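Excluded from the complex is one protein chain; the other protein chains are retained at their positions.
By written order: A, B and C. Residues from 1 in each chain.
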Amino acid sequence: MLPGVTADQKLFAETAERFIRSTCPVSTVRRVAQREEELDGGYFTEIGELGWLALFVPEEHGGGSPSGQPVLDAGLIAEQRGRYLQPGGIVGSNVAALAITLGGTGEQRALLDDLAGGKALAAWALGDPAGGWEASAGVAVRRDGTGFVLSGTKGLVQDAHLAGWFLVSAAVDGRPALFLLPADAPGLSIEPLAGLDLTHRYAELVLRDVAVPASAVVGQIGGDDLGERLLQVAAVLTVAEMVGAIGELFAMTLEHARNRAAFGRVIGSFQAVKHQLADLSLAVECSRAIATGALTAVQEQTPDAAELASAAKAFVGDAAIDVSQGCLQLHGGIGYTWEHDLHLYLRRLATDRVVFGDPAWHRERICRLHGL
Amino acid sequence: MLPGVTADQKLFAETAERFIRSTCPVSTVRRVAQREEELDGGYFTEIGELGWLALFVPEEHGGGSPSGQPVLDAGLIAEQRGRYLQPGGIVGSNVAALAITLGGTGEQRALLDDLAGGKALAAWALGDPAGGWEASAGVAVRRDGTGFVLSGTKGLVQDAHLAGWFLVSAAVDGRPALFLLPADAPGLSIEPLAGLDLTHRYAELVLRDVAVPASAVVGQIGGDDLGERLLQVAAVLTVAEMVGAIGELFAMTLEHARNRAAFGRVIGSFQAVKHQLADLSLAVECSRAIATGALTAVQEQTPDAAELASAAKAFVGDAAIDVSQGCLQLHGGIGYTWEHDLHLYLRRLATDRVVFGDPAWHRERICRLHGL
Amino acid sequence: MSGQTADDLEAYRREVRAWLAANLDPRDDDAPARLRGGDAANLSPERVAQQRDLQRRVHEGGYTGITWPAEFGGQGLTPAHEEIFAQESRGYVVADLGIAGLTTTRVCGPTILAHGTDEFRRTHIPRMLSGEEIWVQLFSEPGAGSDLAGVSTRATRTDAGDWVLNGSKVWTSGAYYADYGLCLARTDPTVPKHRGLTWFGVPLTSDGVTIRPIREINGSSEFCEEFFDDVVVSDANRIGAVGDGWTVARTMMVFERLGGDPDESPRHSGARELAPDLVALARRVGRQDDPVTRQLIARAHVIDLVKEQLDAYVAAQAESGTANPNLGSYSKLAAGTLNPVRASIGLEIAAAAGVAWHPEDTEASTTALNYLNGRILAIAGGTNEMQRNGISERILGLPREPAHDLDRPFNELRHN
Partner (left out) sequence: MSGQTADDLEAYRREVRAWLAANLDPRDDDAPARLRGGDAANLSPERVAQQRDLQRRVHEGGYTGITWPAEFGGQGLTPAHEEIFAQESRGYVVADLGIAGLTTTRVCGPTILAHGTDEFRRTHIPRMLSGEEIWVQLFSEPGAGSDLAGVSTRATRTDAGDWVLNGSKVWTSGAYYADYGLCLARTDPTVPKHRGLTWFGVPLTSDGVTIRPIREINGSSEFCEEFFDDVVVSDANRIGAVGDGWTVARTMMVFERLGGDPDESPRHSGARELAPDLVALARRVGRQDDPVTRQLIARAHVIDLVKEQLDAYVAAQAESGTANPNLGSYSKLAAGTLNPVRASIGLEIAAAAGVAWHPEDTEASTTALNYLNGRILAIAGGTNEMQRNGISERILGLPREPAHDLDRPFNELRHN
């Protein structure tokens, strides 16, 4: 668990873990991944009841967070979700709830109750299929009277198939804007993608001349602050999920090294294996540390929140590959079998590495944040 | 020693090693590096007599190579020179001799006898101070009647202080050209640089409106092939020096690990140390392999000579840092002392990594060679 | 036999040419030389039967086991004759029985020739040559990977003198279409691990044998695992003396190294493409002009060149005859450490396109598959760690790891 948590937060995270282990353990995730079982809609109303989707929603709409620090609380849930590879990306719903809370119209705010309760899910369509994560990526907007027409394709939308609403980033006259669209908006279609990750599903959101009224805008056009804040929150929550997954993958590998024998000894007694495990655990601890720093900074909206969020996404994105590769190596042949859970982690981490910005994109962003 | 050598080549290399060990061992190199001793001009006439400077010179000018494969023969010498950190860069003299042999005027060819005998040394001024290695880098040329005027600065010219002649690359009307200038040409000055390497010295060659007659051009203006060939030769000979240095540095480290004791055992018996040594030796062998392939290809002027030369410079440039760092680590504190030779290797390798193109420059070149 | 003249060989070549032209179909040059490992799972029963027929035709023509002893069904000729047949038959369609076929003639056959009884050799070698018997190696176990001699599969002797096998084997290529397995089993767990082992030829149709494909993380199934429940094996099927299995294993490992897949490291022949998979990828995602991407592409190409040059360098030294016989570990470790780097480069270039793609786009999953497969050579056939041990001890001459398991009885050792 991320350190420095209050008693309330601890209880919140422990309840989350208990729920996951009894309702949707990795064995269930695997069956969903292999399409042998579909994720029950009840999962979302249950996690809605647990409060995972209400953290960024004001109390009058059924929201609230245990500690009053929604980013940190969401980080704790994200860590557990990553640890157990939970399906159904909820980062999008939380981000959409935050966007509406911060900038939504009265009409949009009516949706908050459903989002908080898990009765409706939302996804954030930010990046384009080529891997750009600027608001303007992939979609063009033209004005049409008081409204707008959106055209283009957003890529790598997490679990779009579950979403009733899409928060779509785009640029209007060169200025970033956010639009809230229902999944059944005319001209909007979801093109499911095949992919490496088996535990989340990804899709392209294709917008063919989608006519959007002015009332669909969330916040101000050119209200850069809102989009920036959403990016930070989405990045650090994705990082928290990755840290959960990396930690569990490492724990699984350490356990393997403690038990697997070769040449009459457990392999974890060989210095070469011990040193690899030490290096991997360093990567895990560094990932935890930068994730904690980034979550805290984003929660507190400190001036360095943007760079810490990007640094965390960049570092943990690289560490995810290193830890995945190191753990696969130490497992040997058994880790190469479909039946072993290792590859589920490996696939999810390689994908989360890219979602809401891959390391190279965030590194370039860090330079720009510093005016270079 | 690089493999596949003939008996003549073996003798040539062994003679070279014997000469170095008796005349200019690393202890002497160190005194020269610390300016406690100056490199005696006799060194160059002696190596001239040994034939190290005559390899690319035709027989009628006192040249010749033991095997008739001058690039391979020069590679053998370069390896020994790198192993023992020999001062006085001779890559420049060899490259200048090759340039004159391939494209020199009758007047220029008269210089070959002195170059072959070590009575005159030449340096190749190719790159600019910022690290570009295109012919055009750093120097502008304007036509003046039948002649030319050269202005600008070439950087990282190896052992310019010893050179009587400079082969200067530049572009005339956008086309690459080579000029042969005497060190006392009016307007030409040598600005000595301080630097990391203590065994070679580097300088900038500053050209202030240096008037050059048409007869100073070597080969054809726009004769891209000659400049390209020189770059390949300079790159692979530098690589061969680096391979010699890397191999010696590794051997020194292996010896240390075999003898140094800790916890009642030699440190080379600890698996973590053994595995580091195995990885380092892999880097050494890979370096040798690509160097051998590149030397052979450049000798035979195969179609892949350019890309192998660049791949070798890129790979060995990176490996030089990895091996230097790994060897320093395994030496521990003793390797951090001035008295130990390790840092002389570390300094030279980090510098040779850049001379005639650093890895990033050669990687970009590889893409261009393939039309990307 | 060593007295053959150039004329003899020329006559042989003419004879081969005539036979090939009369009996085999010319090869379509575009077809792959044989099925690669990755496709082994695609060998249908029909295809296997067809290839067995083809193999029998060549065998009946007298062109299998060319250097093997005539008394066991070979031709008793020289390597020069074998080379002639190899050269001449290159243009014809010859039998392709996949990896198990290669294992039969390059590993199991030579091992049985070296250690089998006369009776066993007379029975089985000709059938191996004729395609009637396909053999696989049953060596690795779920509990014994790097520790090759740590096998737990038990062979217990019956009162009648036969043996009963119990245990399991794993990572067997092509077992699902094989007839026999050459199986290493522990016949005495009370002695140190290298001393209580014995080999058996086990008919894979025996009662109690279960063969299951292993599903790998990339979704395909190249390998099988085998389970033995009270499988009765005749003592006549024993290869080598009881308890002498490690001697036989060492022979086998030599053949395994020699018989390595000839297509795995083709010598460079002229033009090379610049990391074609990655250039294609970069173009797909529109990053071919991005300097960062170009650096990555060139890094991958340099990796490709270095591996190629290292293999050639190691081969050249091996040909010199005086080289350390363990140099091949460098090629293995280079692949085991550089392949994963190259696979990660793909992910870096691809970004979003590397992890999700349109289902109908057949090329789009290449980057992801390469990533999943990137460590195969870091693990299979001797892990990176085993190569590093080998290099440090057998090439660099550093002290061996203190062994805790060489002198103690197997059943007192910690094992899985």
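One rule holds in what follows: a residue touches a chain if its C-beta (ideal position, glycine included) is under 8 Å from a C-beta of that chain, and two chains touch if they have at least 3 such contacts.
Predicted model only: the values in this text are computed from it and were never measured.
Asks: The chain left out touches which of the shown chains?
Replies: When the entire complex is considered, the left-out chain reaches A, B, C.
Asks: Which residue from A:Leu53, A:Val95, A:Leu126 or A:Leu308 sits in contact with the chain not drawn here?
Replies: A:Leu308
Asks: Could you tell me which of B:Leu50, B:Val149 or B:Leu193 touches the chain that is not displayed?
Replies: Checking the options B:Leu50, B:Val149 or B:Leu193, the one contacting the hidden chain is B:Leu193.
Asks: In the complete complex, which positions of chain B touch the hidden chain?
Replies: These residues touch the chain not displayed: 127-131, 155-156, 191-197, 202, 260-266, 270, 272-273, 321, 325, 328-329, 332-340, 342-343, 346-347, 350-351, 353-354, 358, 360-361.
Asks: Need a quick check: the contact residues on chain A for the chain that isn't drawn.
Replies: 3-4, 254, 257-258, 265-266, 268-269, 271, 274-275, 277-279, 281-282, 285-286, 288-290, 292-293, 303-304, 307-308, 311, 314-315, 360, 362-364, 366-367, 370, 372
Asks: Can you list where chain C touches the absent chain?
Replies: Those residues of chain C that touch the unshown chain are 290-292, 295, 402.
The rule we apply is simple: only the chains that are shown with their structure count from here on.
Asks: Take the average of all CA coordinates in chain B, do the same for chain C, and state the distance between these two points in whole angstrom.
Replies: So the centroids are 44 Å from each other.
Asks: Provide the C-alpha centroid distance between chain A and chain B, rounded to the nearest whole angstrom.
Replies: About 51 Å separates the centre of chain A from that of chain B.
Asks: Identify all positions of chain B at which a residue touches two or more other chains, and write them in rising order.
Replies: Residue numbers touching two or more other chains: 271, 274-275.
Asks: Multi-chain contacts in chain C: which residues touch at least two other chains?
Replies: Those would be 385, 388, 401.
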